[in-house]
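The complex is shown incomplete by one protein chain, all other protein chains being positioned as in the whole.
Presenting chain A:
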């Protein structure tokens, strides 16, 4: 009787200590999640992450779960704690492999947490890749999806090489459904087109191809970037305005370029020291948090529904797809996007580009189309 009471007490004590440890893990996570910009909360987070890094393997899943709702800075702090704990667990042979796999397969968890869990798991179980990756073709995790797309591209290539054209086409099409990275899309579209398929890349990526444009306004000596010309104050497409070279009117333009590039220098005029304004509509079925993804070698400002979202005063440092990602909350119905694009007066051959490409995407990179078909030509079947 005495012995069983003693064991019971030990058990209670152990469970109390365990729960304290668990509480402590949660407390440290909470302190870490309070870090903010410019180092606010760094000191508390630093103490917390050092304490958390000493935790045993049971802290791994709680740390990963806490990525949800954490800001990008806090995610990195949590990442540091996770890796320290995981390294110890691997060394001691105590990595909770089954729990990690379950965590990865649950798509409601933070995509970066799932990726981190995946990379940790395959350090001890390389075969997990074959179990996990095939199911990730439309996954919210950009990187897990990328691996799944690559797997299908490799399969399709092999099928094509073996002369199995229909099966190859099917595999390429499946790969395209999940592909958002340009290199993979290119690797899929080229063979698909050679197999006779028509691919609407503008639609795939969510590029806006129909624009209204007006200009040029004066940007000599770079004074136009901070000058609020009339379109910034009132967007009236019907009235003529005083431009740099006389009266200017809004005109409708579009682009058939696969990547939605509208080339002002080529399609309108190679203006120098100029400002052009470009406007497009985006119809949203409800309130949506998406990203405007812009590529341009010119300085720019962007407004949505009259509110300035971001501005960037950089010229001729290259242009690539998704060069800038600007978070935006679209309201239900019609949203008006206004882009101010500034060209400087540099005379070098590499400084003559005056162009842009703009798409709407989810944070995962998947293109999102305007809901009202007549709003954009990319929706034409």
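Throughout what follows, contacts are C-beta pairs under 8 Å (C-beta built on N, C-alpha and C of every residue); 3 or more make two chains touch, one makes a residue touch a chain; residues count from 1.
The working rule: contacts and distances are computed from a predicted model.
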Checklist entry - Between "Phosphonate ABC transporter, permease protein PhnE", "NADH-quinone oxidoreductase subunit K", "Pimeloyl-CoA dehydrogenase small subunit" or "PQQ-binding-like beta-propeller repeat protein", which matches the UniProt record of the unshown chain? => result "PQQ-binding-like beta-propeller repeat protein"
Item to check | Options A:27, A:42 or A:346, residue touching the unrepresented chain | outcome: A:42
Checklist entry - Considering the entire assembly, which residues of chain A contact the chain that has been omitted? => result 37-39, 42-43, 45-46, 49-50, 53, 72-73, 75-77, 79-81, 83-84, 87, 112, 116, 119, 143, 146, 181, 183, 310-315, 317-320, 323-324
